[in-house]
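A short write-up of the structure that comes next.
All protein chains but one are shown at their positions in the complex.
On to subunit A.
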Amino acid sequence: MADRHPEPDSPELRARWGNFAWTAENAEKAKEIIARYPAGRQRSAVMPLLDLAQRQVGAEENTQGWLPLPVMEYVAAQLDMPIIRVLEVATFYTMYNIQPVGRFHVQVCGTTPCMLRGSDDIMAACKAKGLKKGHTTPDGLFTLTEVECMGNCASAPMVQINDDNYEDLTAERVTHILDELAAGRQPKTGTQEPGRHTVEPAGALSNLTAMVSENHDYRGEW
């Protein structure tokens, strides 16, 4: 994260994004988002609007989307807030991409549960496919990032690619997913374990068994 910084301000950046404006559909959405907050508190809408802007940028250039500085300034102007406050938000949350990303933003979880379940193999598999941490592949297809816990510890290891999670991964499974995406097909999202639906226990119940049929108070047993 230390090397995370916004795409530098340049004449090219201004030329490309200086005229950013909502599409008719997004303008409607932005209006609806701002209306969720009390009058005079429109600044609260900064996070959903930045997300919307990121998605619009993504749709325009067929990537996951990112936030060029002129786009942040556009959002700031719409919400009547100082641009530095918008930049603070955009740089704080890592789900806002402040540098260009590829078509698929592969975010590999490397936090302890995933690491114990083999996230190193996932990283290695990604590397074998030519993905490099913090970089976009030359064909503009994949950007690889290592992230902290995504909350899918029960089906670790996992990656998040754009808006979808892929869980219970192995090196082969993640390679397959990347191949499918590269080929333009949508692989199955969620757990990749055959027969598993979500995060139900793999195999038999191993704990909290007394809770299956009725509410059970464990406190006395601790």
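As a convention for this text, a contact is a pair of C-beta atoms (placed from the backbone, for glycine too) under 8 Å apart; a residue touches a chain by one contact, two chains touch by 3 or more; residues count from 1.
Rule of thumb we're sticking to: contacts and distances are computed from a predicted model.
Protein name for the hidden chain, per its UniProt entry and selected from "Multicomponent Na+:H+ antiporter subunit E", "Dihydroorotase", "Spermidine/putrescine ABC transporter permease" or "NADH-quinone oxidoreductase": "NADH-quinone oxidoreductase". Note on the undisplayed chain: of the listed residues A:24, A:84, A:183 or A:212, the one touching it is A:84. Within the complete assembly, A:69 is the residue of A:34, A:50, A:69 or A:108 that touches the hidden chain.
For subunit A, the residues in touch with the chain missing from this view are 1-2, 4, 9, 69, 82-85, 87-88, 91-92.
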